[in-house]
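Every protein chain of the complex appears in place save one, which is left out.
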Amino acid sequence: MTAIGFSRGDLYYLLPELIVCTGALLLLLADVALSQQRQARAAWVAILSLGAAATLLAVMSASETTIARGTFAVDGFAIFFKLLFVMSAAVTVLLSHRYLTIEGGRPGEYYFLVLCATAGMMIMASGIDLIVLFIGLETMAVCFYILAGFLKPNRRSNEAAVKYFLLGAFSLALLLYGMSLLYGLTGSTALRAIATALASGSSGRLLAVAVMLLVAGLGFKIAAAPFHMWAPDVYEGAPTPITAFLSVGSKAAAFAMLLRIFFEGLPAFHLDGLGSVFGQPLGWASFFYVLSVLSMTIGNLAALTQTNVKRMLAYSSIAQAGYMLIGIVAGTPRGVSAALLYLVVYAFMQLGAFGVIVLMRREGVAGDELRDLAGLSSRQPAIGIAMLLFMLSLGGIPPTAGFMGKVWLFASAIEAGYFGLAVIAVLNSALSLYYYVRVVVYVWVRREEPGTPPIVLSRAMIVALAFAAAGTLALGVYPRILFELAQASAASLGRAEPMLGWLR
Amino acid sequence: MTTFVWLLPFFPAAGAAINGLFGIRWFSRGVTAAIACVSMLVSLALAIAGGVNAARAPIAREVFLGEWIPPIPAVTLKGAAAFHASWVLLIDPLAAVMALVVTGIGFLIHLYSTAYMRSEPRGSYARFFCYLNLFCAFMLLLVLGGNFIVMFVGWEGVGLCSYLLIGFWYHKGSAANAGRKAFIVNRIGDWGFLVGIMAAFFAFGTLDFQAVAAQAGRWPIERAQFGGLSIICLLLFVGAAGKSAQIPLYVWLPDAMEGPTPVSALIHAATMVTAGVYIVARNAVLFSHAPLVLAIIAIVGALTALMAASIAIVQTDIKRVLAYSTISQLGLMFLAAGVGAVSAAVFHLVTHAFFKALLFLGSGAVIHAMAGEQDLRRMGGLKRYLPVTFVTMVVGALAIAGIPPLAGFFSKDEILLQTFGRNRALWVLASITSLLTAFYMFRLIAFTFYGTDEPSSPHPPHEAPGTMTVPLMILAIGTIVVGFMGIPRTLGGANAIEHFLAPSIAETRAVAFLKVAGQPDPPGTQEMIAQAREELERDRAAHRAAFPVSEATEGRAWALMLLSTLLGATGMAAAWRFYVNHPEVPRRAAERWSGVHALLLNKYYVDDLYDATIVRGTFGAARELWRVDLRLIDGFVNAWGVTTRVLAWMSHMIDKVGVDGAVNAAGWSAGEGSFLVRRGQTGLVQNYALVIILGLFGFLTVYLLAR
Amino acid sequence: MMAHLLTLILFTPLAGAGLLLCVPRAQEQAIRWTAAIVATLGFLLSLPLWFRYDFTATGWQFAERAEWIPSIGAWYYLGVDGYSALLILLTTLIGAIAVLCSWAGITERVKEYYVSLLILQTGLLGAFMAVDFLLFFLFWEVMLVPMYFLIGIWGGGRRLYSAIKFFLYTLVGSVVMLLGILALYFHGHSVTGAYTFDVTELQQLTIPFALQKWIFLALFFGFAIKVPMFPFHTWLPDAHTDAPTAGSVILAAIMLKMGTYGFVRFSLPILPDASRYFVPLVAALAIVGIVYGALVALAQTDWKRLVAYSSVSHMGMVMLGMFALTPVGLTGGLLQQINHGISTGALFLIVGIVYERRHTREIAEYGGLSKAMPVFAAVFLIMTLSSIGLPALNGFIGELLILQGVYIVHPIWAGVGAVGIVLGAAYMLWLFQRTMFGTLDRPENASMADLGAREIVTFAPLIALAVWIGIYPAPFIRRLEGTVTRVTARVNPAAQPAVAGVPAAAGPALNDTGAGTGFNPTLVTCDSAPAAGPKPSATPSAPPDFVTIASCADSPSKPAPKPAPKAPPKKPGGR
Partner (left out) sequence: MHLYPITAYHYLVLAAALFALGATGVMLRRNIIILFMSIELMLNAVNLNLVAFSRLNGHVVGQVFALFIVAVAAAEAVVGLGILLAFYRNKETLNIDEVNLLRG
């Protein structure tokens, strides 16, 4: 226990991360070693290493332990998220394949960055120490800065990178300032120690300030209003597969971190303890309440009149973050499990939707304007159906996964007594259908403009979209497994103990 | 026989079905006519059998045909009850009389129509007989229905057939309009009728006529207050007034003359329009317990009678004269019912059916002869061309004028006699009516058959074929003899009809016993019938005690009879003088009293003004609600008294602007919100950072300042 | 097969949709036939719901139950009672008719069209079958999308506007309803300790009045928009008008019933106190809707829009009957839903027929059609009469029962509601006159073909049903009895007199003395009120042919005790 260094157990439980990192390094090598023609194989490396990591994660899915001297938890919660990240990364890789050929990026570099970002996310999901969380966050963020600007000659991509980088760094500073205050108040960076310290002592204003800074920093990463402003611009400018990954992976990772910090580190201040406002006790849930309402409303409102699908989806993802925050606000086991569940659902539908946008990218067609989608259903009926499913799911119409996710989020709000929040959420949800349905109208009702180049499917693309569509539909029709998984994972939050037995 | 009473409406219905489904396409005129007439003839035979049967035993027989609406539990004033309705026919003296009238006159008119409608295209011909047969079926259902609901089927069914037949020449806009007007005005009445039925169920827990009568008989007579029974009766009377064209719902009947003349004869003179009288008679017990409503009925009847008769004086369309005459005579029937002389009302109903059908069919023959001309002023001197028609129509006119010993005399006299005993003012009104009746009737005869002017017809008029004249003759004979069944005691008669109808009209208590069809009467049936007879006699005595009027002194009866005959003769003489001897007199009179003349000619302007009033009436109940509605939607109070069309149109606009507007406004505000949010997204990094900081400061400010 | 009958019925259309996806796009005729066969099969499969219906059962029939999301207490739980069985039968029938009536009218994107139609069918059926509230809600929302497509792709006029209006309007209602469902769910847990969406169990709950009110309002919002009740009706005219014929037919005949179904299945039995509390509100809205819809219909110049507004009026009548909360009114309300499905569905088919031939819905464009199309005119006349409630046709039975049921509670409401019948006659007959009567002065009208065989086939079952229900509604009413009894027992027990011999669902063996075979003279005194007339037998199949002779008795010498002077009819202590 007191020994410095690694134990066998540390290594074993870090294996998924290590495999992903190894894959990343291999890709760097491949970038140098492979000839230009065979660069496509890089994707296989990425897929294989992600697959291996996923297998390992599945194997250790029953674990509930902490390693690395209590800074790194391997519990249901972490594995749930890691599987989500790995899956998103794999889909991203599949989506990127042809996109890169069209845009002319270097696959090795690209996949390296994707895998590194994945590794960062995985660390974020496991970290139960502020430092570890910070490292994971930065690993991910730095990779995304580069990925956002990966299309170097493209001005939009460039600009997206600059914005993301500057604002990301800025928000990081806020987050770190909050962390430093938290550390100062409790004398520890370990979340549970923080919880213990705060449980005994009083809190005061400084803690409130720290919480606010944390909320702001994390709110930035999950793109919650009013800290969302970067998202539309960056999502629009970044390469589309990266946008998909950013909106799914990065958001989920930030949610994992948020859940870790607030539910493991500050559980006592959920509803009160941070003072009072207008005579009402103030806890961090209040901040997320505001964030949730603002995100839903602003995201949906702004998305209403967009004509660029990528940008529309960006705003939609802001709104979606608002929905997920409902689970955080509720703070009940049901709320947390609902948020987890919704993250998975969201991953499927959002990746799928962006996948279709990626598909529309052809020589000479940017593919991200609404009118580019016109007539899609008559050209590629299957893709049309898939897009229909994704849009319906995003809007929360059964029998898609989005419906189940939303029902559960609203349920958690009602259970916790947040009727007002629930009403705002359902009204927003109805409002959002307006623009989702507009996409459907373009796909299904509008005729294509003559003379547009044909839509060509690649095998990787088919796999990715089929996976996303199948997930969206299956989880909507028979979500039982996901429900149970999410409930178990939510329950495991904060339960992991230092391991015993041979792996020590 | 009673078991097969359902065959009565069945045959005409089957005839209608056959003609409707196959006749329009495939049958020749002969086949169509044969099917229609034979079905009516069979029904007539059955009705005669039924009548004989009813005469033999003065009891009501209910025939259960099948289940309809199964019982559904309900809480009524009677406590726990069940709402249910079966297909039940009721055959009793009243129903038998009505069925005889319907089938008898119906058959004759069918026969008449075979010739009258011959100029129609083949498909149209079959359609006509289909409708006509269907009408008879529904009419029979109406008069035979054993409960309110079955009766209502017939009630609405005849309305439908009336709609279809008035609008038979649907390509004529006026005909289609008249049909619709008739249906909708009737519907207004039906509104009252339907609510009345519901009220009756609520009060009695049953809708069976017998049971309702039994229950109503046990309620106190509402002499002083306008209680539950009165409300029910008033509502039922609203329906009756609609169907029987009484004030204020009479306006549809003159317009209904747009239909073919046999239709006017059958539906708008002899049968359907008398349904209102029938329903009062059918529920005589109920109505007798609501004397206030009876008073209303009497007043309405008398006023209607007088008003319609006065309008008829100046009408120039032969059928419209007869239509107003019908309204007037129906008014007399209601007057009779209102003063408690229900059997007199039914008696007059029967006699009127004969002579009015005769008059209408005669006018049809005239129109036929004049090649469609209906204006009295363009007729004249037809006596020599149409001898049969002339004679039969004069018989009818004498009957309606109340000249003894024709049918109208007996029935009208009975009404006047009974009214005299109840209320002198009403009697005066009725007497004036009968004077006017004789006047306008012989004015009609004079215009049509006398005069020196050659008829302005392209071809010389000719007598109608035998299929048309034979019914005329039969009806004329009927008009002469049918009154004999109601010869009053004063004249040494037995007033047979009153006795015959008594079981249907007197207060009764129901004793039901069941009998499986085809099996012999159970032991005790004869005794029960005998007992029933005995009780009837007792009831009758009680009835006489309740209405001592009917026991007027002989002298008074004689005097009244004489007076009424005199009035009829006076009217005839006046008409003769004005229109045959001194044709210029009416014109001078019209100039002298131009105001009155114009008033009458324009039917008291009621039709013109009433069009709006009817519309207002239609929506009267809705208007208040609708005003509230306007307030609710956009706080806008609309002006009072705008016509319906404008109201409806505005309602439509409010739908578009108000209710929809709220929805669209929500959409608009969302769009504007979107615009605002997008304006905020400036694309400038520093603005974004600023928003982040502001958000943070927002939290801080609220936290620090607002605790 | 019987054990999984409902599943079979439910997924037949969906499987058909899957099958259609495999048919090549160009084979339009094959697609039509496949759809027609699937739809007909669906109807045939649902027939056992009629023939095997168990009148004595008190619970769900043909029930199926399987795990769905056990961790939250959501089950794949299907079951029907008489009411939903009738609606399912109507759905499958209308579904088949919808396929048939699109045969010639739909020439573009045929495959997608029939796939949408069949998926819609599954959604509708599922909602009527689901016993699990969450499952119900799932199907409830599933319907929106194919309907949206039907209007948006194959509609006319401002079809996209109408489609999105329909979609968002109903969606807003249903999401609010979802909140109500969830509140109910959690309350159920707090009472029983178990999470369940099972309607049967939710119906057992006692819920505090304050909470009931809120949940009722939430559910009301969802259901009332679907019905649609005034003032939530504005989506309906647009959607109806711009939808293709089949879309309008399904919308009117079935989808509107979804709202009323929701009230009967959920609001009334689960929230009895709140339901009673809100009766005046609902009744007021319903009555306003009756009159308002009729008035607006009177002002229409568009044939289809007129029929659409008539739906508003008729559905107001249905709501009024249901919220009388008396067995009679409720029976009428439920039956009238079927009737409205038949008559309004047929009226939309009728508009579709002329629209297909002339491509206009302006009433002024027509006139004198009965000369050119006599069979069509006859069909139109019958359905018009059915719609305006002419006795011996279906509409009358429903309206009579509704108004009678309402009258018992509140005579004035019944009186005002009955105005709708008058107005109904006004606008429908005027429509009939404007289109069918008059002179046939337009050559393009004169050349319009009369109904073809396929079209007659689409109308035939509807006409047959209209007449059947009109003259012998007993089989329908008996099937509704169980539902009515259960609902009234829960929501308004006072309105359900304890008449001996009216078991929950065992047929109306009301006072069946003397109804047996053989000679059985029975004296019925006047005091045994309910049946002075003939008494139907307990078995509907064999009405005995007997004769009742009624006559006078009870000599006047012994006057019966007079009841106290009667006050004007007042509502009994039912509410």
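For clarity, chains are labelled A, B and C in written order, and residue numbers in each chain start from 1.
Definition applied: a residue touches a chain if its C-beta (ideal position, glycine included) is under 8 Å from a C-beta of that chain, and two chains touch if they have at least 3 such contacts.
Keep in mind that what you see is a predicted model, and the values were worked out from it rather than measured.
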Q.
Given that one chain is not shown, what are the shown chains it touches?
A. A, B
**Q.** Among A:99, A:112 or A:145, residue touching the chain not depicted
**A.** A:145
Q. Of A:18, A:34 or A:162, which sits in contact with the chain we cannot see?
A. A:162
Q: Touching the absent chain in the whole complex: find that residue among A:24, A:84, A:176 or A:460.
A: A:176
(Q) I'm checking contacts with the chain that's been left out. Which of B:119, B:174, B:316 or B:686 qualifies? (A) B:686
Q: Could I get the residues of chain A that touch the absent chain, sorted low to high?
A: 130-131, 134-135, 138, 141-142, 145-146, 149, 152-153, 155-156, 158-163, 165-166, 169-170, 172-174, 176-177, 179-181, 183-184, 187-189, 232-234, 236-237, 311
Q: Go through chain B and note every residue touching the omitted chain.
A: 678, 681-686, 689-690, 693
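Everything that follows uses one rule, which is that only the chains that are shown with their structure count from here on.
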(Q) I'd like the Å distance between the centres of chain A and chain C, where a centre is the mean of that chain's Cα atoms. (A) 46
**Q.** chain B-chain C separation of Cα centroids, rounded to whole Å
**A.** 34
Q. Can you list the residues of chain A that touch 2 or more other chains?
A. 434
Q. Of all residues in chain B, which are in touch with two or more distinct other chains?
A. none
Q.
Taking the touch rule as given, give the residues of chain C at its contact with chain A in the complex, in rising order.
A. 67-72, 109, 112, 134, 137-139, 141-142, 144-145, 148-149, 152-153, 160, 164, 167-168, 171-172, 175-176, 178-179, 182-183, 185-186
Q.
Show me the residue ranges of chain A that touch chain C in the complex, using the header's touch definition.
A. 377-378, 388, 392, 396-399, 403, 407-408, 410-411, 414-415, 419, 422-423, 426-427, 429-430, 433-434, 437, 441, 444-445, 478-480, 483-484, 487
Q: Provide the residue numbers of chain C that touch chain B in the complex, in ascending order.
A: 165, 169, 230-231, 233-235, 237, 287-288, 291-292, 295-296, 298-300, 326-328, 331, 368, 370-371, 374, 385, 390-392, 396-397, 400-401, 403-405, 407-408, 411, 414-416, 418-419, 421-423, 425-426, 429-430, 433, 436-440, 471-474, 477-478, 481, 484, 494-499, 502, 507-508, 510-511, 514, 517-524, 526, 529-534, 536-537, 540, 543-556, 560, 562-563, 565-569, 572, 574
